[in-house]
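Please read through the structure below; I'll follow up with questions.
Complex shown without one protein chain; remaining protein chains in place.
Naming follows writing order (A, B and C), and every chain is counted from residue 1.
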Amino acid sequence: MKVDRRSFLSFILGGAAGTALSPLPWKLTDDFSIWSQNWPWTPVPQKGEISYVNSACTLCPGGCGISVKKVDERVIKIEGLKGHPVNDGGLCILGLAGAQLLYGATRIQTPIKKVNGRWQKLSWKEAITELAARLKELRAKGSAHTVACVAGSDRGTVPELFSRFLAVYGSPNFFRTPSIWDSYELALYLTQGTRSMAGFDIENADFILSFGSGLIEGWGSPGYMFRAKGLLRKNGGRMDQIESRLSKTAAKSDHWIAINPGTEGALALGLAYVIIKEGLYNQNFIDQYTTGFSDRKKRVIDGFPPEIVSKMTGISTGTIVALAKDFARARKPLAICGQGQGHLPGNLQEFLAVHTLNALVGNINQPGGVWAVPEPDYIDWPELEMDGVASEGLQQTRIDGAGSYRYPNARYLLHRLPQVVNASDESPVQVLFVVDANPVYSLQDTASVKKAFEKIPFVVSFSSYMNETTALADLVLPNHVFLERYEDVPVAYGFPKPIIGLARPAIEPLYNTRYVGDVVIQLAKELGHAIGAAFPWADYATCLEETLSDNWDTLVEEGYVVDAEFNGTDLADAFETDSAKFEFNNNEIRTLAGYNPVKAEGDEASYPLLLVPYDTMRLASGYVGSPPFLVKALEDTILTGSQVLVEVNPATAKQLGLSEGKTANLTTPKGAARVKVHLSNGIMPGVVAIPRGLGHTAYDKFLAGKGVNYNQLSSPVEDPASGHDAAWGIRAKLSRA
Amino acid sequence: MDSALIPKGVKRCPAWQFIMWIGANGAVLTWGVFALLLVYFKGLNQTNMNNAYGFALWIWADLAVIALGGGAFFTGFLRYIVGKDELKNIINYAVLIGFICYSSALMILGFDIGQPLRGWFIFWHANVHSMLTEVAFCLTAYFGVLAIEYAPLVFENRMIKKVPFFHNLSHNMHEIMAVFAATGAFLSFFHQGSLGGVPGVLFGRPFGFREGVLVWPWTFFLFTWSAAAAGPCFTILITKITEAVTRKKLVKDNVIDLLAKISGWMLFFYIIAKIGDTLYWANVTAPSKGSTFMDFYTSSSGSAYGLWILFAEIGVCGVLPALILIIPKLRKTQATLWLAVILAVIGLCLNRWVMVLQVLAIPVLTFESWFTYFPSWQEIATTILPVAYGVIMISTSYRYLPIFPQERELNPIDEPAAPPEVAESEPEPTDAGPEPELSPAES
Amino acid sequence: MENAKKFGMVIDLDKCTGCGACMVACMAENNIPFRADNTDKMLSISWMHVYKLNNRKLFPDYEECYLPRPCQHCEGHGGHSPCVSVCPATATDYDMDTGIVSQIYPRCFGCRYCMAACPYHVRQFNWWDPLWPDGMEKMLNPSVSVRMRGVVEKCSFCIQRYQQAKDRAYMEGRREIAEDEYQTACTQACPAGAIVFGDLNNPEHAVHQLAQPDPARHGHSKNPRAFRLLERLGTNTKIYYLSSREWVRKAGDNYLEGEFKSKAHS
Partner (left out) sequence: MFPFNFEWIWDAGHIVFHGGLWYALTILGLGITYCIIKAALDAAKGKGSQHH
């Protein structure tokens, strides 16, 4: 048939009409829709058998019990462990996002070594033999004491293994990450003579007086503190927060009393003045169980009348007197201190002043009061036999000077390590172990800390993630992640009873990582002789089982053990001081420098404002980086794009010509950064608040390069009394960018 | 070269000029299509919409273009049902504009939804209580009606007319066009109304919510009414622009005047009803929900939702054009007719803007603040896409189809079959008189 | 429906610490995607969102309160909630037996009309393809469907937990489930115990005792400390908030001048 335009057109039209009536187009439409419901790039989780593993969370020293939900061999969720004495089913935001720390790009999957600036994979065998060789050579050269270790804590089997290794190797330089618990231990030791940890029976108290503590922002054990605050609320208890900024704790307290930052100790002493003057103190407790009350009384009456305290703190005398009366008259008053989540030890005299307040109202070791919780004593390993090099090495004074003539009371002064290393031309630390800590990120004055870490010839990091410290390390021996290992949880900070938890592996380790306990034991055996002999266990598992011997079964069964017969209420034998009583004053306390507020670094003329860090639950500011869920849950008044917003009082901002969301330059004596401004009436004029937990340079695209690390802008300030880092902020300048 | 296709007795510009013109608009079209493909393949993150602004520029363009396309159903209704026979000289153009508007609307809906591949679920799993379902069904149905009304015009092309089947088909369709027009009017009444119902039923949004009768909120009737009123103004506007561009009189004055008069009175009574509704809403509905009138308008200067938008919509673009169109003297003078028609179209677009975007901008929760939005280039490109498509459709139809019956009578040419030598450029939309800068589907 | 359940929640704003644990618990439980930059909260999907309210006063009388806002599962009048009544493709439905507003993700074609209808900004859109990088898709929960680009999603009161609880009960030969068998992820995770979840129709459940819903007035709470968000609009929500602070209760709804009489003593 002749194909001309017309027939061609009619053929097309006919064909179209034909296909329209056939099922083809309709089938295709349906198939496309089904395809749109099953796009290959949208993941479909595999079904499987659901199981739960009870364990303990070790992402922070809170000691919460967790129940890890698994589908076959995949961890899909972490939930609180119902009935656990610390958190009873609830769990903080970091614990809930734990699964994201198991999977993800930042995990180090095998031991790596830095060879002229680039990472090189190596096997575990090579790594341990190489490290052992370097340690042997150092010991041979007689500089055993130049090996140091920075650990997250000094309690529990792993830190003990490290300090035992250092001791038998011949170095006294074991450091613990600084925190308020340094000051609390020292305050308890000085007044009660006990080597113990402070515990707070929040749930039975009915009046909490908090000097800036982030009770519901991660202070102490978040699991317990959140639950206890809920109960306090339920029983109609009252809470007052004394802080320069309306933190979440202040927002949830009955009274927020704004105070000039750094003068909390003065207020405590002012309250003590009123309580003593008005005779509101617990006469019976003072007479029976304390000594040195008159010295204390004299020092407080002379030094801290309300008028002077009001001038120092900016709080009216009326408020001071009223607050002191309410506190003293409450049935179960409890005073706590320690800034925010307690990352910085703070001013020892302030801790003594607050502890004295508790003593004045007699709530030491009472329900609703402060408890001196004894150290865990389940670790009693065989005696060490030191060889010559070891005992000689141990005579050396510690690099940070802790325990020396200058700092008699301090046990660890990690903030001095960078100063000492940078000051000497040949680094006093030749090999540095870093475990469960990220000092390059969390120590103040990041610039000098980095300089020090680059100066230390050989840094060994046991981190599971590529964090800031590990990026500067020379050898990385990746540890299992907290869901892949057995570990004892010796303490829950701030929990009023001694409790031991057991972290159990939920799944087999995903990568070629090895548990740090095993690595220490293998390293010791590689070095042999006296060092090898000090570690009589085949591997860490047997060591743990033997150490926890009698508790092991209950721990495996329940996941925790609370020391039942602990009952410190019998005050007669609660104090181990010379007078077996609570000592308001003794020779050690007398030698300490008296109380005066720690001055923020920087002169007032060029730095008119005060920069104060604050902690938020929505950012992990400990050694673990915030998982993506936390950064996602962060308020948009803290982070926008990759810029942090600092809080400024609207009046102050107006003077500086800054308005909401404007970019500004924040400069301190230590550094400068570009930030955005958030106006908030929840902060004192003249104070700028910046969150901790941002400004990471390592980790992944979800966390790295966002915001500013407060520690870049600040530097340590030595507490005259204890030598700890008592900085609470730094002077700063905010100008329009 | 394409002279065989041009209807007898009319002059058109030389082919090369026409192709240049289509090429220019084609470029704008491709820019729009490029943005369209970006949206299809990369997803709606290409736009500046967010969870506060689920509806944004596209839905407004959708509503505005359908309202402006209301000229087709109302002119058809007037001609076939009410019997205003004079309108037969403009009905073709009205249908063409309507067809362009509705096809643009369906195209916009095509890429404004998150999952275009299963967009037909709106028909298959229809929720009869939802206004949007009603819109979808009636919109597609009325688009069919417009296609049916437009088909005879296509069949009257010189070449297509030669095929007897098409010739007869077009003749038969003319016979029963009244039936189609009536069904079209019924369908249009409902979907124009349902588009008004879209904001009107939202009892979670006090700004948009209106009481009503049975299931239809007052905005249901106001939207149909305003579409029927301002739609013809849009048709008149496009006709005027086409006449200006082609420098030829295409429709007699009495036809334009008749349509303008009817639309003027419609607009007048619509504005009265609109004012009444706004007063009732401001004094009864909103206060019952705890909001005062001023809560719905930001006082901060320069923002898109100050009180100026209310006065612009009702005052300047509502009362003024209505008055002009009902006063014969003003209606007949060209300048004021142009002004009235343009203001009516702008008023319609403003009303649609307010009823879609301001509804979402206002914070209902007391602890939220006003949400701001500005379209991304992809959104703007895909909104100008229908304009370019409309210009091309109108240019091609004007060139090859007998759209204006009175054209030959108004522009007698001397030699009947001589090749057209008078060069007149095709309609030049951008600089032809004041133009609502974003009103789609005009030429 | 004689024993129709009406699942609801009571959130005590005096206890809520604003820590955000509920937000992350919900994200982990319900396979919620996360992006490198989630700081624009209107482009970030988070079924439970904690708002920060303040009393708009100057320093030092400035106060803040944190308000966790899950989906309110509005009943409206007879199940005619703001979003269910407008969805053109019946992709969301109000279940009269449980009072839960469900989502059918494969049916939603992303017209976003429900997002315009909901005054609480509970409904959020997948503007991007949800992706889990570097093996992180291993943490996905198989009992919750992973959504795809172009679909609206919202809090489902952890409906998968309700189904699992019913399955377990069925296996044990029971038809009814106990109060603690079906708890949402946020309720379980809240460290301060601020969220209580249960069946509002069941007098033994803590939710009913705290909220004391008055069936005659569409579930308006008889507890003077309680309020619901935007109650005046007739959305008839299932989330009751408790606060002892009057300015917080007043922030729950829009009031004309002097209209808000504090219910504390009424």
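Descriptive notes on the structure:
Note that in this section contacts are C-beta pairs under 8 Å (C-beta built on N, C-alpha and C of every residue); 3 or more make two chains touch, one makes a residue touch a chain.
On a predicted model such as this, the values are computed, not experimentally measured, just so you know.
Interchain touches from the omitted chain, evaluated on the whole complex, reach B. Of the listed residues B:Ser3, B:Asn168 or B:Asn254, the one in contact with the hidden chain in the full complex is B:Asn168. Considering the whole complex, the residue from B:Ile6, B:Leu29, B:Ile108 or B:Ile148 that touches the absent chain is B:Ile148. Across B:Ala15, B:Ile81 or B:Ile176, the residue that sits in touch with the chain not pictured is B:Ile176. Of B:Ile19, B:Leu37 or B:Val128, it is B:Val128 that touches the chain left out of the display. Listed here are the subunit B residues that touch the chain not shown: 123-129, 133-134, 137-138, 141, 144-145, 148, 161-162, 164-169, 171-173, 175-176, 179-180, 183, 186-187, 190.
In the analysis below, only the chains that are shown with their structure count from here on.
Every chain gets a centre from its CA atoms, and the centre nearest the mean of all protein CA atoms is that of C. Averaging Cα atoms per chain gives one point for each, and the point farthest from that of subunit B is the centre of A.
Between subunit B and subunit C, the centres computed from C-alpha atoms are 41 Å apart. In subunit C, the residues that reach two or more other chains under the touch definition are 40, 52, 129, 149.
Across the assembly, subunit A contributes residues 36-37 that each touch 2 or more other chains.
Within the complex formed with subunit A, the residues of subunit B that make contact are 115, 117-118, 120-121, 163. Subunit A contributes residues 36-37, 39, 41-48, 71, 74-80, 87, 89-93, 96-97, 99-100, 102-105, 216-217, 222-223, 226-227, 229-230, 233-234, 246, 248-249, 251-252, 256, 258, 617-618, 628-637, 639-642, 649-651, 680-685, 701-702 to its touches with subunit C in the complex.
Per the touch definition, subunit C reaches subunit A in the complex via residues 12, 14-21, 23-25, 27-29, 31, 34-41, 44, 46, 50, 52, 54, 57-60, 62-66, 106, 129-142, 146-149, 185, 188-194.
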